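All protein chains but one are shown in place.
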Amino acid sequence: MKTDIHGLMAEFVNVNELLAAAKAARDHGYRRMDAYTPFPVEDLAEHLGRKKSRVPLIVLIAAICGGTGGYFMQWYAAVIDYPLNVAGRPLHTWPAFIPITFELTILSGALAGLLGMLLLNRLPQLYHPVFNAPGFARASTDKFFLCIESSDPKFDLVATRKFLETFRPVLISEVPA
Amino acid sequence: MAYTAQTGPTPDSPKTNLADASAMPLIGPTETFESVTQNIGGIVLTQKPPRSWFFGAGVAFILLMVLLCAISWLLYRGVGIWGINIPVAWGFAIVNFVWWIGIGHAGTFISAILLLVHQQWRTSINRLTEAMTLFAVACAGLFPLLHLGRPLVFYWLFPYPDTMGLWPQFRSPLVWDVFAVSTYFTVSFLFWYAGLIPDLASLRDRAPTRRKKVIYGILALGWRGSAAHWQNHQSAYLLLAGLAAPLVLSVHSVVSFDFAVAIVPGWHSTIFPPYFVAGAIYSGFAMVLNIVIPIRKIYGLENYITARHLNNMAVIMLATGMMVTYGYVMEAFMAWYSGDVFEQSMMANRAFGPYGWIFWALILLNVILPQALWFKRIRTTPATLFFVALAINIGMWVERFVIVITSLQHDFTPSAWRLYRPTFWDWATLAGSIGLFLTLLFLFLRVLPMISIFEMRKLITEKPGGRA
Amino acid sequence: MAQIFSRRSDSILRASLLLLLVVTLAGAFVLHTMYWSPYATRETVPLDQPVPFSHKHHVYGLGIDCRFCHTSVEKSAFAGVPTTETCMTCHSQIWKDAPILAPVRQSLATGVPLRWNRVYDTPDFVFFNHGIHVSKGIGCATCHGQLDQMPLTWKSHNLYMKWCLECHRAPEKFIRPRSEIFNLNWQAEDQLVLGKKLVAEYEVHTNQLTDCSMCHR
Partner (left out) sequence: MIWRSLDELAAVPAFQSARHNEFPPGATEPPVNRRDFLKLMAASMALASLPACTRQPIEKIVPYVKQPEELVPGNPLFYATAMTLGGFASGLMIESHEGHPTKIEGNPGHPSSLGATNVLQQAALLDLYDPDRSQTVLNHGQPSTWESFATAFQAQMQSVQANHGRGVHILTETISSPTLRSQLQTLLGKYPEARWHQYEPVNRDNAFAGARLAFGEAVEMHCHFDRAKVILSLDSDFLYGHPDNLRHALAFADGRRAQSGRADMNRLYVVESSASVTGSNADHRLPLNATGIARFAYELATRLGLMAAGSPSELTPETRKWIYALADDLLQNEGTSLVIAGENQPPDVHVLAHNINDFLGNIGHTVTFTEPVINPASQIESLRDLIAALHAGSVETLLILGGNPTFTAPADFDFPAGLLKAKSCIHLSTEVNETSALCEWHIPQNHFLESWSDGRAFDGTVSIVQPLILPLYAGKSAHEVLDVVTLGRSDYDIVHDFWSQKMAGLDFEKNWRQALHDGYFANTRLPEKRVSLRTFQITPVAQKTGSLEITFSPDPNIHDGRFANNAWLQELPQPVTKLTWDNAALLSPGFAAKEGLANGDIVDLELNGRRLSLPVWITPGQPDDSIALHFGGGRSHVGRVGKNAGFNTYTLRTSDSLYIGRDVRMQKTGGHYPLVTTQTQHAIDSEERQIFREGTFADFKADPEFAKKSSETPIETLFKPEEFKTDGYRWGMAIDLTACIGCNACILACQSENNIPVVGKDQVSKGRIMHWIRVDTYFRGTPENPDMNHQPVPCMQCENAPCELVCPVGATVHDKEGLNLQVYNRCVGTRYCSNNCPYKVRRFNFFQYADYHDTTLKPLWNPNVTVRSRGVMEKCTYCIQRISMARIGSEEQGHKIQDGQLKTACQQVCPARAIVFGDIGDPKSAVSKLKANNLNFSMLGELNTRPRTTYLAKLRNPNPQLTT
């Protein structure tokens, strides 16, 4: 059901409470929700039912492209485009081409790693409804938040609040959209 | 997952010392999420910088100006202002380059390799050392450009669509250098920034003024610390570490190729890559200690950078130091064992020739003095450790001098042998590059959290009874 | 907690990031085109000359052979620029009082040479030799274009090294019979077939043509 709020935000002081709440919410059938913590928390994503991150795949592809591209560039330059007799070596001196191939593999992999992360996290995104949640600033210090979003099919302002209260959060607030 | 708190296995470090080292805490017992955030974030958000910061930054800035003068004069007159000649066509520029690149390595080693082998103690120093890496590589990057006879056309070393239909000569180690160093700088930067994002978010959320909120806010890119964010972040961070780790080994190997690929006696040696990498980490940790020890004192960070950190770094220095020593021994041994007249003559000249005293200074600084690190008292006493680290830093610079100069000065053709004497401008450029390094470092201390806050929080959760 | 940024700020940030990207790419592109533009190369840009000499008139109109003025083109690196006397051999009879020829007459009188503006100017480190190109069957038009259509002379190619390489890598695409060197309008019916034949016949050492030493000493 559609409402004019982003969702309900429960604030916890303890990471374990958050973990429990997240797990329960998931078992209770909630799907569209997210948790906010001041540091990475193991298993939290799993509890929320998120699939594995796709960053590794992106990095792998980029690295392979970078590497092959790098080798091709050197081979093309030295053998095809302008073959020159350098120090009597063969034109295709493959051992000499390895360092640059390697470096380009790393370079493109790393670039893809960070950009991929930002992309998957939809960043940069300076404005986000959750910032409206009261006391959310502490989310980057020492408080733990669970937000069940109004877009969730099972979301119901009253029922969901009741559900969240069962985990005794220090505070439950409506996050304006 | 289980964290084991102990240093990685290091061949030359005696077990006993390490055992009680691991007993030492990684973080003060009283620390909480709030306190770490406040103490570390506060330094850049609220505190006025200590008087010593202004003093240090002032000195650094003066040296930076020296660098500017040296560079302007260089561009105006040409590389002839240095002491280089034929046969010694490479002088301080290359020595400094290798030295700075080496120093950078500790940063990547700490943040990447120690992360991969789950060394918790890295957390309180990795941010600072990564920054150090960036600045050191920036300094290093200067020299290959400056030492060109025609710096105006440095871009010919990159492949780009030109009007001549020409390419770089990809068989040259110098071109490998170009790719290695630029890759190294980029990856280090990405790694560093990836780690910064969550902390930038904390700064954003605690910033006292609107201006700071906006600046840190933009830099944080809207980080929310959501489970999804953390999931991708941790995955990416680990991958970057995985990619950076081989860089630690590759970059200085490539730098060593500048010498190993050449046929010059004293350069042309298969032991160079490992020996350079070890040397790089050796000098890198020395530089970390030279920076960290004063800082933790000035900013009162003893709770985060504890005696245990110092100890562990000292142990790594000891280990890499022994590897470097092995390198020296092997060089001499191979010269004798190969029966190659040129190698032998070079080695004899290196030890007993006109630059002999520098060689022995190197042995003293890099081999003899560091043996003090066998004693735990020395490893855990900041003052003594600082002194040893300083010795090693100088020693490693001298090592590069010995490798570059003495080999060129006395190679195949006796009629061409000549001495090399550094000029004022050689020294000015070296001092200036140190100025650049320190200036960047002081700015960093002023505007960014020098310790990874979110990782400290994680540390708290793991310390016994650490739940805040 | 209050939002630091408005909803709009996102679109602004992303837009500006995009803009940054576009600007860098565009910058590179502009630089590149600038290098290849007539502005940088003077390609197709007629140069002012002390005397508005027209190849069109002399070559197309009067049908004077190139070698009448460029005397050393077959035997020297330098094609030769006509001496004042060469000009006056004709212009002492025709157009002897034409005002536009005043500088030429003055040059002859005073013995002070004319100072033409160089149209084809290879850099000092390039050693181009007309003689060998002529004797190996490279026609004037190949590099100098349709001179017989130029009222004022201009550069018909950018003379970048890449341009030189086009021919040095594949002379068969440009080589012509020695008899046709000075014929500005010659066209082969099948250049490649003829080209391959002539390259062999004139003993063009194709494997050497891309050696640096061919042009740089």
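Chains: A, B and C, in written order; residue numbering restarts at 1 for each.
Simple rule for what comes next: a residue touches a chain if its C-beta (ideal position, glycine included) is under 8 Å from a C-beta of that chain, and two chains touch if they have at least 3 such contacts.
Note that the coordinates shown come from a computational prediction; the quantities given were computed from them, not determined experimentally.
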Contact with the hidden chain (one of B:Ile62, B:Ala89, B:Val117 or B:Leu364): B:Ala89
Residue among B:Ala262, B:Ile298 or B:Ile363 that touches the chain left out of view: B:Ala262
Which residue of B:Phe55, B:Phe154, B:Trp336 or B:Phe424 touches the chain not shown here: B:Phe154
Contact set of chain A toward the excluded chain (per top definition): 84-91, 93, 95
Footprint left on chain B by the chain that the document does not show: 76-80, 83-90, 147-150, 152-154, 156-157, 162-164, 166-169, 171-175, 178, 258, 261-264, 341-342, 345, 408, 411-418
Interface residues of chain C (partner: the chain not displayed): 39-40, 42, 47, 72, 75-78, 80-85, 107-108, 111-118, 121, 123-125, 127, 129, 131-132, 135-136, 160-161, 203, 205, 207-208, 211-214, 216-217
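Throughout what follows, only the chains that are shown with their structure count from here on.
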Category of the chain touch graph - line, ring, star, complete, other: complete
Distance between the centres, which are taken as Cα means, of chain C and chain A, whole angstrom: 58
Where chain A touches two or more other chains, by residue: 82, 124-127, 131, 137
Residues of chain C touching at least two other chains: 1, 4-5, 10, 13
Of all residues in chain B, those that touch chain A in their complex: 1, 32-34, 37, 159, 165-171, 175-176, 179-180, 182-183, 186-187, 190-191, 193-194, 198, 201-202, 204-206, 217-218, 221-236, 239-240, 243-244, 246-247, 250, 254, 257, 454-455, 457-458, 461, 467-468
Touching residues (chain side chain A, partner chain B) in the complex: 14-15, 22, 34-42, 44-45, 48, 50, 53, 55-56, 59, 63, 73-74, 77-78, 81-82, 86-87, 89, 93, 96-97, 99-100, 102-104, 106-107, 109-111, 113-114, 116-118, 120-121, 123-128, 130-131, 137-142
Chain C to chain A touching residues, read off their complex: 1-7, 9-10, 13-14, 17, 210, 212
